[in-house]
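With one protein chain removed, the remaining protein chains of the complex are shown where they sit.
Take a look at chain A:
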Amino acid sequence: MGSSGIRDRVAIVGMGCTRFGEHWDSSAADLLVDATEELFAATPVVNKDDVDAYWLGTLASGQSGMTLSTALCPDYKPVTRVENYCATGSEAVRNACYAVASGAYDRALAVGVEKLKDSGFSGLVRSDPPGDGTAAELSLTAPAAFSFLDPAYCARYGVHENDMREAMTHIAWKNHANGALNPKAQFRSGVTKEQVEQAQVVAGRLGVLDCSGVSDGAAAALVVPAEEAHLYTDRPLFIKGLSLVAGAAGGASDPAYDFTTFPEVVHSARDAFAQAGVTDPATELSLAEVHDCFTPTELVLMEDLGFAERGRAWKDVLNGAFELTGRLPVNPDGGLKSFGHPVGASGLRMLYECWLQFRGEAGQRQLDDPRLAVTHNLGGRPGNCVSFVAVVGPDRTG
């Protein structure tokens, strides 16, 4: 990796996030207004006109910067729309960070939005350029593509399918329990392990409760130079490392890839950790927000992000290592699983939880003095994806 890093050069000084869920009464424009108005209300020293530039992340709820500019009506400001599959929200904040770090702008606003529930379809709906009809992604749904992880992981590590099932169930149960403590989560009730395992099958061994919530929502972050951060808030969130990697779809074409890992995640984590000076993520981090689109994804991510040894994450999961009271709480806000997954907003929602935790505003799920956090956002599918990792902390010299 050639990135020299962005450690402590920029900070997030204001955030907003809508409740995620089925917003039948709100359009994408409404959700954009809701998230940004919440941010400005909580950050009274700035108003909309003080923002120098906007980055909008949305997968499919609008095109171009106009989606944001027609909703928020900024005064002839630059608005860039970005899209990078399910890592779209992280891509928006990443670009805003680099824009501020370059010195070109003093205040950049990253906003992510997705309005999934207007389609009438189950799950995500793709919009693909005209093609020859041979791409597997055209027919295979996201849960099916991620369900490949389950038999592959069992085969590689000799894990009995019942143990694997139990680990996947535990992840769903844990994230629902966390989400139940979160007033902005889509699903605010816990689920029993029996409910998880008896849920209607979607693909492979994944049932409905192994899948993230399909939802509407928006989230926003105001990015400023790190040295000015305290002008806006007494508790800024400092960016320690940012990394984005796009794979060459090697895994989808290379028989050497065995569907038990995301090489893109390994590479992006290595890069972000190096920028942040993290050498042992399993012990140095206070919390992690990871891309738990499906339960086996979170399991594999524990290994790819270095939170568990290879082939051992299923045991750590079952031992409670990643629960709120565990050695490294993962998805304390409920994750994609329970908070919901409005694609363009999800990466920003992960940062929002870190923001709340560092400020001591996470309510019933507040962790004790968190010092360093990771957000991980994945776009695509096993063998064929982009991966984003951020390391963030509450102190400028962390």
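Keep this in mind: a contact is a pair of C-beta atoms (placed from the backbone, for glycine too) under 8 Å apart; a residue touches a chain by one contact, two chains touch by 3 or more; residues count from 1.
The rule is simple: contacts and distances are computed from a predicted model.
Novice: Of the options "OB-fold domain-containing protein", "ABC transporter permease", "Multisubunit potassium/proton antiporter, PhaD subunit" or "Carbon starvation CstA family protein", which is the UniProt protein name for the chain that has been left out of view?
Specialist: From the listed options "OB-fold domain-containing protein", "ABC transporter permease", "Multisubunit potassium/proton antiporter, PhaD subunit" or "Carbon starvation CstA family protein", the omitted chain resolves to "OB-fold domain-containing protein".
Novice: Where the complex has a chain not shown, which of A:46, A:252 or A:356 is the residue touching it?
Specialist: Of all options in A:46, A:252 or A:356, contact with the hidden chain holds for A:252.
Novice: Based on the whole complex, identify which of A:41, A:66, A:104 or A:201 touches the chain you can't see.
Specialist: Checking the options A:41, A:66, A:104 or A:201, the one contacting the hidden chain is A:201.
Novice: Which listed residue (A:134, A:325 or A:397) would be found touching the missing chain in the intact complex?
Specialist: A:134
Novice: Under the stated touch rule, tell me which residues of chain A contact the chain that is not displayed.
Specialist: For chain A, the residues touching the absent chain are 119-123, 125, 128, 130-134, 136, 138-141, 143-145, 147-148, 151-152, 155, 201-204, 248-250, 252-255, 257-259, 383.
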